[in-house]
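Only a single protein chain was left out; the remaining protein chains are all shown in position.
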Amino acid sequence: MTGQERHNLRVGLLFISPWIVGFLVLCAYPLVSSVYFSLCDYSVLSPAVFIGAQNYRDLAADEVFWTALYNTFFFAALAIPLGLLVSLSLAVLLNFEARGRGFFRTVFFLPSLVPMVCLAVLWQWMLNGELGLVNSTINPVLDVFNHALGTHWQAPNWLAEARYAKWGIIFTVLWGVGNAVVIFLAGLQDVPRHLYESADIDGASFWQKTLHITLPVISPVIYFNMIMGLIGSFQVFAVPYVMTGGGDGPGRSLLFLATYLYQNAFDYWNMGYACAIGVILFAIILLLTLFATKLSERHVYYAGK
Amino acid sequence: MARTNLFARILIYSALILAAIAFLAPFAWMVSTSLKPLNETMSLPPRWIPNEIHWENYPDAIREMRYFWRYAGNSLLLCLLSVVGTVASSALAAYGFSRIEWKGRDTVFVILLATMMIPFPVVMVPIYGLFKSLGWIGTFKPLWVPTFFAGAFNVFLLRQFFLGLPKDISEAARIDGCSEIGIFFRVILPLCKPALLVVALFQFLHTWNDFLGPLIYLTEQKDFTLALGLQSFQSQQGGTAWHHLMAASTLVVLPVIALFFFTQKSFIEGIATSGGKN
Partner (left out) sequence: MTAFRYCRFFFALCLLPAGLGLQQLSGAADGRTVIRYWDKWTGFEADAMRAVVDDFNASQDRIFVEFNSVSQIDRRLMLATAGGVPPDVAGIWAINLPVYSENNALTPLDKLARNAGINPDDYIPVFWKMCQYRDHLWALPATPSCNALIYNKKMFREAGLDPDKPPRSIAELEAFNEKLTRRSASGRLETIGHVPEEPGWWNGLWGYWFGGSMVEGDSRITATSPENVAAYRWVQSYPERFGADRLLALRDGFGNFASPQNPFFTGRVAMILQGSWIYNFIANYAPADFEWGVAPFPSNDPDHLRDVTIVECDLLVIPVGAKHPQEAFEFMRYVNTRGPMEKLCLGQRKFSPLQECSPTFFEAHPNPFIRTFLELAKSPNARPAPAVTTWGEYNADMKNAVTRIWTGAATAEEALADVQKRQQKNLDRRHERWHRSEPVLTKSWSEQ
């Protein structure tokens, strides 16, 4: 190492030192101790006692944990693709040089500014079975069908029925996709015009252009939004927590991994068990991200590579 | 896609307008409910325009939340501290990750990116224990001190901006005998005001909206933030006084929306940058 290199290393490390401290104290240490506590019986006010893999064995046999795991996957499996679909569609619509694009972009973006707690309170009211706006909109439409077809369809009481509760949460988070819309729109605007122009000369249709030009070019943006959605969806907490008043919804339909973790840590005095859930949650996100990255290497197109 | 025919145009506009209605309706519904008397929130079919406008729902909701102004003050104080902390620390770290060449920099940066994957619930218990042993539970410290240690996302964002600046400007300053810290303060930072603004805005929003942190660290009701205060108000109401809940929600959302309208351009650009050019 030359003197200059050593100097640069010193200065560089000095500049990133706030991050290094933060990383060690607020990231590495908690992560390591989370793993350690997950091997302990720990109830905060008494010292942690090492019990080996007992917490993990208990988790494997705990059907409520499996319910939480199932709910989390169910939610993520719907919320991530639906979120991508909705935000991408809106961005594509905006990308047509329509008048009032700025206005529409603002409209789509605004809900993503709403704090989670407000979002939950507001949608709890929107989804109210009797008085909510959602059902007052759906029911007249269903009545028309019922009248015509002699059926007895009725809008569900979203948050009170185990079958529909997760859909209620999905609607709620879909309302906040504005962030992704803006990111997608920026991505779409970066697609080189000449690609479309030459496709136009070949007489390509809108769908052909979308499939062969737009999607491949913006695939890094899709990848980014997908990873963000993944990390966000697997730790969903505030919205179901507020909507259920800190509980887990009808028939545990709104019990997610983060909720169960919180309950074990702060309701049931099982911090060790909570840490074991946390370690599993982290492992899931890590594996899925790695998987998505592997997938992206094959399907994501990077300009200039 | 310059030329689209009339039919397509109508289709696109109607889709956009429909979507816009769907996105705006909840806001309108929130405000509409917040101005109704209680019995009218229960009437069927629901009406968009209340028979009488009940402005007093707002002062009533504020009174029922008891510490509303305290909550607002707490939220603002925390936002301020964490914005200062984030901007200061992230700018330093981002500079170290972009404007100085040092061995192993890119490897360390990959570690930084990887930390974005760690959800807060996973490290919640040990961090809670850490703050407990510091005697910080029940104070604001757990909520703002960590922001002085550069969060990964903000470092990432600022680094993108810093990389975009030409190398020559630093070189020129170096030749003039400027130290690295001098270059940082006198050359780079003034050029990056828009980027710093974006980071400040994001942090403001993050702190304003945060729920889980205040939920576990704040113990006294009067130390709550607005988001936590709203949740506590909601759980006390047991989901009955919708007009007051909606009035309170409107009051919590309003500052964020106002801030957005003042800073719209930077905001949108910042978000676009966060996702795109990496």
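Read from first to last, the chains carry the letters A and B; within each, the first residue is number 1.
By definition in this document, a contact is a pair of C-beta atoms (placed from the backbone, for glycine too) under 8 Å apart; a residue touches a chain by one contact, two chains touch by 3 or more.
From a predicted model like this one, the values you see are computed outputs, not experimental measurements.
Set against the missing chain, the residues B:12, B:116 or B:137 yield one that touches it, B:137. The chain omitted from view is touched by exactly one of B:51, B:179 or B:235, namely B:235.
Checked against the full complex, the candidates A:49, A:85, A:211 or A:290 give a single residue touching the omitted chain, namely A:49.
In the complete complex, the residue from B:70, B:99 or B:206 that touches the missing chain is B:70. Annotation for chain A: contacts to the undisplayed chain at residues 41, 43-46, 49, 58, 61-64, 129-130, 154, 157, 161-162, 246, 248, 250-252, 266-269. In the full complex, chain B contacts the hidden chain through residues 42, 69-70, 72-74, 76-77, 79-80, 83, 128, 131-132, 135, 137-138, 193-194, 197, 200-201, 216-217, 219-223, 232-233, 235-236, 238-240, 259, 262-266.
By our rule, only the chains that are shown with their structure count from here on.
Taking each chain's centre as the mean of its C-alpha atoms, chain A lies 16 Å from chain B.
Residues 1-2, 4, 9, 12-13, 15-16, 19-20, 23-27, 29-30, 33, 41-42, 44-46, 89, 92-93, 95-97, 100-105, 108, 111-112, 115-130, 146, 148-152, 155, 180, 184, 205, 208-209, 211-212, 216, 226-228, 230-231, 234-235, 238-239, 242, 245-246, 249, 252-253, 256-257, 260, 264, 268, 271-276, 278 of chain B are the ones touching chain A in the complex. Contact residues on chain A toward chain B in their complex (touch as defined above): 1, 5, 8-9, 11-19, 21-23, 25-27, 29-31, 33-34, 37, 42, 44, 90, 93-98, 104-111, 113-118, 121-126, 130-131, 133, 136, 175, 179-180, 182-187, 190, 196, 220-221, 224-225, 228, 231, 234-235, 237-238, 241-242, 245-246, 257-258, 261-262, 265-266, 271, 274-275, 278-279, 281-282, 285-286, 289.
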